[in-house]
Structures are given as C-alpha cells and as structure tokens.
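In this view, the complex is presented without one of its protein chains, the others remaining in place.
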Amino acid sequence: MPRLILSRLVFMVLAGFLLLSFLFALFHMIPGDPARLMAGDNAPEELVQSIRRAYGFDQPLHVQYLSYMQRVLMGDFGVSNYTRQPVLEVVLPRIGNTAALAGCAMLFAMTVSLILGSFSAMFWGGPVDKGVTAFSLVGICTPVFVTGIIGIYLFGVYLRWLPIGGMSSWQHFILPVLTLGAYQAAMFTRMVRSCMVDALGRDFITTARAKGAPERRVVFHHALRNALLPIITLFGLGVGHTLGGSVVTETIFNWPGLGRLMVDSILTRDLPVMQGAIFFFAMIFILVNLLVDILYTWADPRVSYD
Amino acid sequence: MRKFFRDFSRDPVALVFGLILLGIYIVAITAQWIAPGDPFETNLRNGMQPPSWEHWFGTDQFGRDVLSRVILATQVTARLTTLAILFAVVLGVPIGMMVGYHGGLADAIVMRITDIMLIFPMIMLAIVIVVIAGPSERGVIIALGLSQLPEMIRISRGVTLSLKEELYVEAAVAAGARWPWILRRHVWPNISTPIIVQATLTLPVFVLNASALSYLGLGVQPPTPEWGQMLNEAKDFLINAPYLIIGPSVALFLFVLSANLVGDALQETLNPRTKSRRITRRFYRVSRKSALS
Amino acid sequence: MKTKHHSRRRAAARLTGASMLVAAGIVSATAQEGEPQYGGQLIYAQSGEKFSLFPGRNTDNGAQDVWLNACENLVELNEESEIVPVLAESWETSEDEKTVTFKLREGVEFHDGTPFDAEAVAFVFNEAKAQDFIYISLLEGFDRAEAVSEHEVAFHLEAPFAALIPNLAYRPLCIFSPTAYQELGEEGMATQIVGTGPFRHTDWVKGEYVLFERNDNYWKEGLPYLDSIKMVVVPDPSTRTAMLERGEVDRAVSLSDFDIPRLELNENIRVRTVPSTRQFYVVLNHMVEPFDDVLVRRALNHAIDKVGMVQAVFAGSGATVPKAPTLSEGVYGYQDMRQEGEDSIFPYDPEMAQSLLQEAGYEDRDGDGTIENADGEDLAFTLWTRKGSTKGDYQVAQLLQSFLGEIGIPIELVVMEAAAFSSAVSQAPDDAEYEMALLSWGIPTADPDEPMMYFTHTKAWKPAGANRMFFSSEELDRLADAAHTETDEDERKELTRQWMAQLLEEAPVIYLPTLHLSLGTRSYVHGDRILAVDNYPATEAWIDHEEMQRQGISR
Partner (left out) sequence: MSPLLEVRGLRVNFLTDRGIARAVDGVSFSIESGRTLGVVGESGCGKSVTSRAILRLVDPPGWIESGEILFAGRERREDLVKLPANGRRMRAIRGGEIAMIFQEPMTALNPVFTIGDQTVEALRLHRSMPAAEARERAVAAFASVGIPAPEQRFREYPHQLSGGMRQRAMIAMAMICNPQLLIADEPTTALDVTIQAQVLDLMNEMRQQFDGSILFITHDLGVIAGMADDVIVMYRGKVVESAPVRDLFRQPRHPYTRGLLRSAPSLVKGNREKLEAIEGTVPQPTEHIRGCAFAPRCAHVMPRCRETVPALAGGEQHRAACFLHHDETEEMYDAV
C-alpha cells in the first residue's frame, strides 16, 4: 500500500509539472491576448502596447516560462494578470467550495444509485426495474441547467422554500447538490444495475440462499458487496464527470467554485489563474483516483498492491 | 446473423425501441424532405408562438418552425454523435487492448495520461481544436470524441486485463499465437458488449457536451440546428416560453432511450452469461399461467 | 476673444444652475415617496467585473459600478447626460483655452483621513500620465496638472481640447488617495479603493461579493442614508431575476429582456430601462470588393429590418431602432437624424436594396436566387461574430444572415470564442481576414469626440485606432478635426450633426439597433439611479423598512 501511495505522489508532482508546461504552450498557441481584452475592442493600438509593457506580457516566452516555473517550485503560483492578486489566495478557498459541492453531489448520487440499482436488479425485468430504468434515462438526458433553472423557480421563487444564490447557509447546498447529484445518480443507477445483475448471477448467491439467508441479506450483503468492486471503479470515473459538471452548476447557482473560476480564467485569458485552477483541479482528481484505488484494495481481498 | 436477429426480436421491448432507433436514423437521412416547414425561413412577425396545429412544437425567437428544426437537427446530431463515438472507439479500443495486454510502463503512462485527459476542461480542449480544425463540425466531432477517449481506453483495458488470465488465452499463447491474433480472436469479441453499453451511455453525454460547446459559441455554426444548441437557446426562455425546450428534449429522450434499451438488448443477446436470464419477462407470463395455485 | 470667455462661463453657470434644478428635482421626487429613512443594507446583484478594480487599469463597466460608491470624480454626468459638479465646484478655461483651472470643494477628506486638496488631484493625473494609465488617451494633449493653491488645480494642455470636461466625468478618472496609492501601490489598489465617496470599501472577494460601509464624515450632509451596500456577483441572468423575485437581492442589473414583461406584472418590483450609448454595427471591410462601393453599402443597410430585429431579439423593450449613426440619446450632440416617416435610419426596404445593387452592377443574372457581380460570380460573404459578449450579439448575427440571404446574398456565419475574435478583428489592413464582423460601439464618456476621432477617421485605421473598415473620407475627417478643438457648444453640436449627416451619405458600416440598459429594484428601494453609460449609482438610495417587512423580506 505505501508503495502505491508513494508512486502516485511522485507521479502527481511529475504530472503537475508536465501539465503546467503543456498549459503554458497551449495558452500561447491559441489566439486571444489578455492586453487586448483588458483594453477593450475600441482601444487604440498603442494603449494595448502600453498594457503589454506594464504587465510584462511582452517578455520573450521562454523568459516568462522559466521565471514562472522557478516560482512554482517555490510554491508561488504568480499573480492574476488583472487583479494582481496572488493566485493561491484566489484558488485555494474555491477548492473547498467545489470539493464540498462535488462531494455532496457524489454522496447523494452514490447512495441513491446503490439503492435504486440494487432494487432494480433484485426485481430484474419486472415493473420496478422498468420504472428505475425510465427514471435513470430521463435523468441522463436532462441537462444540468434545465434541472437547475426549474429547481430555482419551483423551490426558490414560487414555493420560497430554498434560497438560490451563494453558499452562506446549509440550505444553500440543497438545490445545487440535488441538481448536480441527480444527473450523476441517473448515470450511476444504470451502472449499479448492470453490476448487480451480474453479481446476482453468481454461484455463491445460490449457496447463500441454500443457507437460508433472507432475500434482503442475499442482495444487500452478498451480492452488493461483490458488485462494489466494478462499482468503485465506475464511481471513480464519475468523479471526473461530477467535477466537470460542477462548472455549469456553479454558474447557475452563483457558487464560487473552482470550476467557474477555471472557465472564467480561460475566457479572460488570465494565464496564471488558469494554470493554478487547472493544476489544483488535476491534483484533486489524482488524489480521488488514489482514494478509489485504495478503496478497491480494501474491497477486494484478492487484490493487494504491496 | 439470422440467429442473432431471431434472439433479438424475441424480446418485445428491444424490438419496439430498435424500430424507434431505426426510425430516428431514417428521419436523420431523409430530414430535408420530411420536415414540414422550412427550418431556416425566419418570419419575425410570428416569433415565439406556443405549439399550435400549424407548428406542433411552436416557433422560436425568429419565428422558425421548431419541429422542422428538430427534424433537421436529428440529421446533424445523429451524424455528430455517431462519428464521435466511432472516433473514440477506433482510437480508444486498440490502445486499451494493447496497453491492457502488455502492461508494464506503457500501461502506467497511458493510464495516467487518461487520468489527466478525464479532467482536462472540455472547454479548453474545444478552443484548441476549433483553432486547429476551424469552427466546423469536424472540430466538434474531434472535441467530443477526445472527451470520451479515456473511458473507451479504460474499459477495453479492463476487459483485456480480466481476459488475459482466462485459461483459453493462456492455451492460445502456449500454442504459439502472437498477441495481435489473440487480441483480435479472443479479446475483441468480449469487448464488444461493454463497448456497446458504454457507447449507448455516452450518446446523451455527447449531446449535452455539444450544448455546452454551443454555450460558448464553439459548436455547430448557425443556422444549422443541433439538439444541444437548441437546448441551450431554449434555456434562456425556460420560464417565459417553456414549450421551446420540449422539442429538442423529446427528441433527445427518444434517441437516448431507444439507444440504451437496444444497447441492453444487445448486451443480453451477445453476452452468454446474462442470456439465460433474459427470458425472464416471458417467464413471468408463462409460469404464472401454468404454475401452482 | 472676450465673448468666448464670457460665453464659456455663462455656459458653465447655466450648467451648474440646471444641475441644481435637476438635483432638486431628484430630492423633490423622493419627498413624494415619503421621508428618506436611514439604515439598512442594500444587496444588489451584477454580472461581475472581469478585470481589476484599480481605476488606472480598467475599462469594464462592471468594475466602475463597484468603485463609484467609494471614489468620486471631479465632475459627473446625470440622467440627462449633463455635467454635474462633484469634487470640483466650478472651473474656468484660460484665454488660449490651454489651461483649465478647477475650484475644488473644501473640507473633504479621503477615507484614510488624508485631506482632499489640489496637491492630491495634481498627483493623480500626473501619475496617470507617468504610469500610462489606460484612460490617459482620453485626456488628449494633457501635459501636466499643477496645484495653484490649496483648493485650486490647473490642467495644462498642449492644444485646446473640447471634450476635457465630459471625459473627466468618466468613472475611471476618479480621485483616489495618493497616500494610500503610494503605500499599497497599484497591486494593493487593485483590491482596495480609497477615495472620498459616501461609502468606504471594506471587503472584496473577486467573483463573489464587494462590501461598502457608510462613510460617516462624507462631505454632503445627511448622506448616505444606507448603512452598507453589498454587491453580489451573479453571472447567470435568469438566476439574477430569480433572486430579485424571491427578495434575496434588492436590485438586479441587466435583466434578460424576455423576463421584463413578467417582472412588470409583479407589484413588488420596479423595472427601469434606459437607452445606453452602445450601438451594434457590422464592419464592412472596404479592402474587399464590393464594400468600397457606397451604393452597395447603402443597399446592405436597407436590407436589414431593424424594427423586426428589436422585436424578435430584444422583446421590443431591450433595444431601440437606430435613430442616428453611432450616437444615441445619452450622447452629447445627438440629434434624431431620421427624415419624417422613417421608423429608423436606412429604413427596411428590400426592393430599394436590390435596385441599389442593380445600379452598382450587381444583380441576379442566372436567376438562381443569388446575386452575381459583373463577371457572373455569385456574391457570398463570411460574417464573424461572438456569442454572449454583448446582449443579443449571437441572435443579431443569425438575423443578419437570414435578411441578407433573402435579398440574395448568402452569408456564412463564423462564431468565434470571444478572445480569439477580438484578436482576429484587430489586425492591420493586409492581414485582416474578415469581410464582415458584428461589433458594438459604446461611448463611455457620452461625448462624440471618441467615435469621431477613433472610429471613422482615416488616421484611426486599425491597428492605430478602431477604424476596422479601413474607410476614409476627407469630409468626415475635416468635420471631426474641427469638432475636436471646437469649444463653442452650439458650433460643436452643429459640426456633430454634419458629421452624422455625412455618415448617412457614406454609410461606412451597417447601422443596427441601440441597446437598452435594464435595472430591476424591489419597490421598497428609493433614490437609486440608472445612467446611460451603464452605471447604476446607489449612493443616495434609501430603504423603506416597513414596506420591506410587509413584503416578508428579512435579513
């Protein structure tokens, strides 16, 4: 186990370095120049030049790259092109916000999908299974922004039960988590269903029944525990989607998360903030994948990484 | 193949939705001729009309008939998603198989690259591709295909890994078979079912990603209609003109429902293990009739 | 000479007099709504500032709306776009019109306690020139500022510049405390504004919220009424509307046009729309044949149904048809240039468009529905546009495509990501690849000088200015240069009118509707204002607490 963690951490550093360099190259490859964006469409050219000089955009690329990389090694991610605020100050608080939103959404999605998926597999082919499949398919085809806006108007404006924007109280969590979670729950339900159908077909299920175990125990103890193995890997993949999906949810619910910051920084060509946001986004994801692998070894006694 | 169709058509649900899926693809091919109105003809006087006999799904902001735009969009979206899936499968599966089979350093590197690709913001990817391939359908297909590539690689790798341990594969190796033949002969047939299931699951993801792309204006260029784009435009009128979202949503739901149910049915007919359990539906009817009181 | 001087002062006096009247008007208006009450926090939602808060490095209105609560200018524009004195009580122009001396208000302090005096004002503008602040180009010919006495500061110009006063009203030219600037530097000021305004800037989290607290020793007695103002960043328009309807925010800026009819039915909400100074236009690249032919350009203008566009894209109230080229109601020197019976300049007339094209030698020879040029090749162009940068830009582009398609000119739409677009349309004549591009021209200073000198002037060809059409006309250049240095108001207005008339003749671009700004407020909020230059000051706003309780909103 420790060897796995160590190798993954080493990889994180390496991947981080490669990612930052790749982003730097990519940024300078795509059109769009921060100085012109700041000056506005109708600004005269010499104004754009003056901004470029003032902010050091005109330095040769390799100089910018080397100085940035040196500072990153010392933990300084530079300052935002525009607000001149240190990138860490901008990015770090938002990591928590996105982690909270994506985390709760994942928890909600996992619990709902495990329950619905198991029941649907238990009554395989029956009406319950049909209903659950229909529900999950509807969930998969409804874009996050549709559920979001409908949720806002139904529960926020008309019924006035739930607050809409920001994250100042726990009630603020409900709508965004349900919106993001519902989509993921639908995806996961279909996955859990097929894994459970597979597990319920195994021989040890007959043994369990022959031992006199009630159906509840057969499904939720014996079958589910086995189905967990493929499910955990699929949930790991799901995290990627949830983090991706959080971008739209954060925009709709005015949630100050990392996803929105990443998109804004790309659109306004704020390179340091963009690199910082994507870098930490990647680190979160790699750590979550590490967690999934560790969970896997705990779940499956046959696999061990030592 | 004849046996395959006989098995497949045995299950009523699969049959019905198979026909619907076929219908959608036929609509996609014949869109130009069967669209009731002209999807491009703007008529500002009767913009934003609710559904009526003349316009079943109402008219959009510029008075264009939403139904004919949905029909034409079927062609664009069907082409877009199918090509994107093919792109992901053709590129992803071989890589996954090879990496799964050989393992070692190549496996670790490819897996970590897929890790990074999974979280790489789709938007950034789209901007880069649009710059290289131009803001055309080609760019969108590549962007969508790339976004699904990691998952295809992971699945084919997973199946290859589990099959590598199977006895018959070891027997083939013992018999001196080289790995390309083994992958094609033994591994590929077993990969087809999970890939089909994954492909049908990714259909809706593609359409929604296309709508995210069009949110930034990077998707299919107007005036060609595309479901994702129409969903996005209807978003701004969700409260004032809710009917605008019905057209594309119904079309998307039918397309995804039929694709998934056909995917399920395919999985059952092709995958030996779950085949025996499939006839449960008819079982309920038959056994209830003759079973004990 | 004397008369000029005299008229100058008389004009200024009239202005100040008028402004007093207007200010009184405002005060009297609030009187009818009941006695202004003190206390309470006003929360309002805006779409958020993209760049920095530091006035010297900013051009986006989102940020200006933030610091106008804390940092005041020498003069300000009111609803009727008239100059209203603020920190400068009055001003005089020298004989040679190269020096303008401002009499500053006395007994005013910055938020950090340092005194507001001529020294401070001189420092700000000299620093602007030295550090090349973005707005320095607006003070053309500005040489240096000199503190004549403790409360008098003189601006020395290299040449007379008529638009100096209106440009000083532009938000970024606000007076921040030099002590704070020297201590915090530009980086520090990017997140903390220290000025003389009615509210002190206490907290700022980019992309989330900005907090202002009451400045107790504000120089205007009795103001401000509110305890604090909290501005919340809500990027999605439908979320902003929903938060306003639910009462989570008291004010919401730039609502989506299609929500306005619904909001107007809600008696707890008051919606105000005001024409802005931003007008859409389509750049025609004159390097590309046939856009160099004025007949073709006029034909293209007549081919667009601007009334239909306002109805379909902006729900009728989100914009108005163009009544004059580039300039709109809020801008100084604006006049309605439509002949009688015309609903907009270049009224929609497809037949006239086709006859003009025929006159220019372009008609549908082979009857295939598309127009060909003399040697029989079909006309077809690409139209570049963005999506979501300005309200309705994507929809307007699609309508342009269908209107021009109807008269036989197929258009291929190229939608580009915002930053890529702005680089692509800022190339020099020989690298520019666009044929047509949809942009909008906003006039932040509400003064015609900028469009005259930077939009249609031959000297302003991209990349120098913003003349992306690579268009030139001596007549327009002559009028612009004259107006640039003309200090007499009436004379300058006349020159501006002639400039607009000439534009109608030469039609360098396709003129499209002017956007409206919208502001939604809960009915218990009074005394807040909406300005054509996309600013929404709430410095003199107050809250009717009983009404707020009655609506069941508690914070």
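General observations
Per-chain residue numbering starts at 1, and chain names A, B and C are given in the order in which the chains are listed.
What we mean here is this: a residue touches a chain if its C-beta (ideal position, glycine included) is under 8 Å from a C-beta of that chain, and two chains touch if they have at least 3 such contacts.
What you are looking at is a predicted structure, and each value in this text was computed from that prediction instead of being measured.
Screening A:Arg8, A:Arg71, A:Lys130 or A:Arg202 against the full complex identifies A:Arg202 as the residue touching the chain left out.
The chain not shown here touches chain A at positions 202-204, 206-215, 222, 225-226, 229, 299-302.
The criterion applied here is as follows: only the chains that are shown with their structure count from here on.
Chain centre most remote from that of chain B: C (centre = mean of CA atoms). Separation between the centroids of chain B and chain C, computed from CA atoms only, is 47 Å. Chain geometry summary: the mean Cα position of chain A and that of chain B are 22 Å apart.
Residue positions 30-31, 149, 153, 267 of chain A are each in touch with at least two other chains. Shared contact sites, meaning residues of chain B that touch two or more other chains, fall at 127, 131, 216, 235, 238-239. Interface of chain B with chain C (complex): residues 40-42, 44-45, 47, 61-63, 127, 130-131, 135, 215-218, 221-223, 235-241.
Taken in their complex, chain A has these residues touching chain B: 11, 15, 19, 26, 29-31, 124-126, 133-134, 137-138, 140-146, 149-150, 153, 187, 190, 194, 197-198, 201, 233, 237, 240-241, 243-244, 247-248, 262-263, 266-267, 278, 281-282, 285-286, 289. Interface of chain B with chain A (complex): residues 112, 115-116, 118-124, 127-128, 131, 151, 154, 158, 197, 201, 204-205, 207-208, 211-212, 216, 231-232, 235, 238-239, 245, 249, 252-253, 256-257, 260-261, 267, 273-274, 277-278, 280-281, 284.
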